[in-house]
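Okay, structure first, notes after.
For this depiction, one protein chain was excluded, whereas all remaining protein chains were kept in their positions.
Take a look at subunit A:
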């Protein structure tokens, strides 16, 4: 088959460059999920406190990320804040900042939901066995809350991995951008390259997200009662 275009994937350092781009994608997602989880747990706990004003504020924060597209957040931080404040933050740092804040909002909501859905009787049942408060949380409440949270948290992680593709638009060279560069470079020589390049990117995203999806389903099945 002459000139199918598949060879473009292995020309020069193209394949390594694509994997390098994927690494940027994974890096942004991974760091953001880590920071987002830590902030999110704190935020989730704060969302169950009795102080109404604090709860309202955190609720608005969550809504801000749900209502305003992530792309707009990336633009606002990258093109408005950094010139305004005269600070030079790279596209990648912007991305990690925005994704961490988004993750914190969503994880916070997942944590809040898990805590609020914990039946009061489970705590009473533990107390009736003479468990201390610490033991109650350690053996009864936290294990159950984590089980309730995991499917939602893993789902969020896959959404974050996918949404990192937006960072192209603030100039970060991620796997999608590398793919575009390869295609544009060979547009005359290999007009079919886009099929193979995007096909590979398709598979790469799948390989990153599918294990997460499997994990989430496994936990959901094992822990539903």
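The working rule: a residue touches a chain if its C-beta (ideal position, glycine included) is under 8 Å from a C-beta of that chain, and two chains touch if they have at least 3 such contacts; residues count from 1.
Keep this in mind: contacts and distances are computed from a predicted model.
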Record-based protein name (UniProt) of the chain missing from this complex, from "Twin-arginine translocation signal domain-containing protein", "Heme exporter protein B", "Amino acid ABC transporter ATP-binding protein" or "Tryptophan synthase beta chain": "Amino acid ABC transporter ATP-binding protein"
Contact partner of the left-out chain, one of A:69, A:83 or A:143: A:143
Option from A:131, A:185 or A:215 whose C-beta touches the chain left out: A:131
Footprint left on subunit A by the chain that the document does not show: 121-122, 124-132, 135, 139-140, 143-144, 147, 223-225
